[in-house]
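Just one protein chain is left out here, and the rest sit where they should.
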Amino acid sequence: MSTTGPTGSAAPAAPAHSPGTSGRMRRFAALVLKESTQVVRDPSSILIALVLPMILLFLFGYGVSLDATRTRIGVVMEAATPVIRDLAASFQASRYFEVEVGQDRRQFEDRLILGEVRGIVVIPAQFAAEGAGRGTPTIQVIVDGSEPNTASFVENYAQGVVSGWARMRMTDVTGGTAGQPAISVEQRFWFNPELASRNFLVPGSIAIVMTLVGTLLTALVVAREWERGTMEAMMATPVTAAELLAGKILPYFLLGLASMTVCVLVAVFVFAVPFRGSVLALYAVSACFLVPALGQGLLISAATKNQFLASQLAMFTGFLPSFLLSGFLFEISSMPEIIQYLTLIVPARYLIPCLQSVFLAGDIWAMFLPHMAVMLAIGALLFVLAARNMRKRIA
Amino acid sequence: MWRTRLRALIVKELLAILRDPRGRMVLIVPPIMQLVIFSFAATLDVTNVDVMVLNRDAGRWGVELIQRIEGAPTFNTVATVDSLDALQAGIDEQSAIAAIQIGPEFSRDIAAGRPAEVQIILDGRRSNAAQIVAGYLSRIVNTLAREVAPANPNIPDLQVVPRTWFNPNRIYQWFMVPNLVAAIALLVGLVVTGLSIARERELGTFDQLMVSPLRTHEILIGKVIPPMMIGTVHITVYILAAVYVFGVPLRGSLVLLYGSAMFYLLAVIGVGLFVSALSATQQQAILGAFLFMVPAMLLSGLATPIDNMPDWLQPITLINPLRYFLEIVWGVFLKDLPPEEILADTIPLALIAVATLGTASWLFRRRME
Partner (left out) sequence: MTAAAEAPDLVRLEAVSKRFGTAPPALDAVSGHIRGGEITGLVGPDGAGKTTLIRLMTGLMQADGGRLEVLGFDTGREAARIQRAIGYMPQRFGLYEDLSVAENLRLYADLRGLPKPERPAVFDQLLTFTDLKRFTSRLAGRLSGGMKQKLGLACALLRKPRLLLLDEPSVGVDPISRRDLWAMVDDLTKEGIGVVWSTAYLDEAEACDRVLLLNQGKLLFAGPPADLTARVAGRVFKLAGGNGQRRRVLAAALDRDGVVDGVVQGDAVRLVLAPAEDEAALARQVAGEGHRIQPAEPRFEDAFVDLLGGGPGGRSALADAATPLPMEDTAPVIEARGLTKRFGDFTAAEDITFAIPRGQIFGLLGPNGAGKSTTFKMLCGLLKPTAGEGRVAGFDLRHAGAKARNRLGYMAQKFSLYGDLSVAQNLAFFAGVYGLSRRRRRERSQLMVEIFDLGPHLSMSAKDLPLGLKQRLALACAVLHEPEALFLDEPTSGVDPITRREFWSHINGLVEKGVTVLVTTHFMDEAEYCDRISLIYRGHSIALGSPDELKAQVAGPAAPDPTMEDAFVALVRRSEAAVAA
């Protein structure tokens, strides 16, 4: 043995490494197997990938509803003439209202303050004079503005009931088309004629579930490896940074798709949301979404290396934007312009319309393809940042 | 003697939160983000929408209708398409939420006094916004209808006059910002309480407390008061922001608001203690708080009205402290709710506080065994 030092080839104790792809594939397979075993054995993974999604789906399927289907209102008949009774009966017949009829508006005013009724319809006594001719009969609709959305619905529905009633009434009285207004409006709600908010909230919530798995869970498990020192042990082996990253991504990518699949099954079979698109499109858009979601998770964990901070960051940069800034519940166009720009970098913003379409409308590739491209672009950016942060270095 | 001990505990707790960069982060970043994003972005208002028009009418009334739509402030762009296919593609791809189709006979029908028809196609994938847009469009069409139709003595021109109480212009922020007063207290109360004990467990200082002369109830009180103080500060900041930044009217009594807020905070902190009694690490505490917070917020009337929930689900909201405090906040800000009504909502809060604090301290004593 030379005394000049071991600068030569690798020593006999560590024979030349099996070169090329076979060693790489084996290392990769080992990492994937390890990660999958851990997912199955770790309760927090199961909590985030399975329990939390079910809770969320349940909440959005049942708890959150924008359909003011049976809003309590009071109808005040200031006189009990047949016409007024007839109009009041129309309100009672409406599927949107749960009506209490009274004689005095004061009896409802207190209850409106308490929020026990959301609106009061006042039919004045002079309305009795049928056929009019003596001024315009006015019906007052008092709504509770402390909940503006409900207030608008009560007003719209009340308006609808009154004009519907008037048309019927005129047709009855005069016969023929005399009751028709000069221009009638025919409304057609495509894709969701029953106007059930559940039909768009449940598909939207699947995007939030995938954010949880892709971003929160990934951030947590990688941060945990840093905390427990296993990342350090991994890095001191011949594994390359790319292999480490890929070994993390594949299992959580598949887990994200699995979580999504379970949610879709629940959506279709429990919540009876129609599914009009193709399974191919569903997986294609979901897969494209998981790229930025996972990239964000990896970036967070590489930057913090700490489970506590990672979970906080994942909540604030992943979960909340997916929920608030994605058009899931709140219309992006109604937000201030600066926030609208902010939504452009929220991946869920691109996924949610795709999911809603796959469920309700069908395969609209003209929309899917550009959205998929944007998601992939955001994902690529996040991966570059994550890989930079993650290089095989400790500090 | 007990007062010295308690004071030491409270001072320690406040210092531990305020001197820790993470603690400061929890106290400052989420509240600001919540205030900014929720109050500006979380709106069910529908404005700046894009619509399409397919006008096959050659006459003046079609143009008139389009001009009126273009003139309405709600609409951002009104695109003109020339075929049904283009219209369908536009709706499919969500380049517009609604499309107005005017038939070839439109102007002729109006001129002839025949009933004319307009078709509005709406994107049901966003049915909430679509319904509101449909309302706006119908109103425009109806106004036009009333103008073009010669007064028909046989048809009473029925008028519905809407009046909106408490919030005449239906400003969404008047609804959302008071909500946030309740939501921030929930967030801060849960997280501060949950973390403080988990942190002491992780650092091992909890044992240190247990071997000191402090009694269990003193430790618990020492853990309840600091988050109460912090929660009160946050509530105050949010109330100030609501009134001075967002111009929400404050019509009721602040005394009542703060009085009931104390019970609300107690109830929330009880839940926080409960979560922290069950969790061993700070991360578990955060996840636990999250697991309580999301359902609590969604099932409270904060995002969507409780009335809209299925009947079997509504009773579950009765154990949600946020539900009662939201009623109080709306009541005090917008409605000037009478004191006895605020009391009626405070009593359940007090009961929930007794239940959560009681369970938490029972759990604590048990865990010490």
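Lettered A and B in written order, each chain numbered from 1.
Everything below uses one rule, namely that a residue touches a chain if its C-beta (ideal position, glycine included) is under 8 Å from a C-beta of that chain, and two chains touch if they have at least 3 such contacts.
Keep in mind that what you see is a predicted model, and the values were worked out from it rather than measured.
**Q** Which of these, A:Arg188, A:Arg228, A:Arg276 or A:Arg388, touches the one chain of the complex that we don't see?
**A** Answer from the full complex: A:Arg228 touches the omitted chain.
**Q** Could you tell which one of B:Gly23, B:Gly288 or B:Gly331 touches the chain left off the display?
**A** Looking across B:Gly23, B:Gly288 or B:Gly331, the contact with the absent chain belongs to B:Gly23.
**Q** Check the options B:Ala72, B:Leu203 or B:Ala280 and report the residue that touches the missing chain.
**A** If we include the chain that is not displayed, B:Leu203 is the one touching it.
**Q** I need the residue numbers on subunit A that touch the omitted chain, in ascending order.
**A** 1-3, 5-8, 10-11, 13-14, 17-18, 23, 26-27, 29-31, 33-34, 37-38, 41-42, 228-230, 232-240, 392-395
**Q** Extract the touching residues of subunit B with respect to the undisplayed chain.
**A** 1-2, 4-5, 7-9, 11-12, 15-16, 19-20, 23, 203-205, 207-215, 368-369
Here is the rule we use: only the chains that are shown with their structure count from here on.
**Q** So the centre of each chain is just the mean of its C-alpha atoms; given that, what is the distance between subunit A and subunit B in Å?
**A** Roughly 16 Å, centre to centre.
**Q** Can you name the residues of subunit A that touch subunit B in the complex?
**A** Contact set of subunit A toward subunit B: 44, 47, 52, 55-56, 59-60, 62-72, 112-115, 118, 130-133, 136-153, 155-156, 158-159, 162-163, 166, 170, 173-174, 177-193, 195-197, 199-200, 220, 307-309, 311-312, 315-316, 320, 324-325, 327, 329-331, 333-336, 339, 353, 356-357, 360-361, 364, 366-367.
**Q** Where on subunit B is subunit A touching in the complex?
**A** So the residues of subunit B in touch with subunit A come to 22, 25-26, 29-30, 33, 37-38, 40-50, 76, 89, 91-94, 110, 113, 115-132, 134-135, 137-138, 141-142, 144-146, 148-149, 152-172, 174-175, 281-283, 286-287, 290-291, 294-295, 298-299, 303-305, 307-310, 313, 327, 330-331, 334-335, 337, 341.
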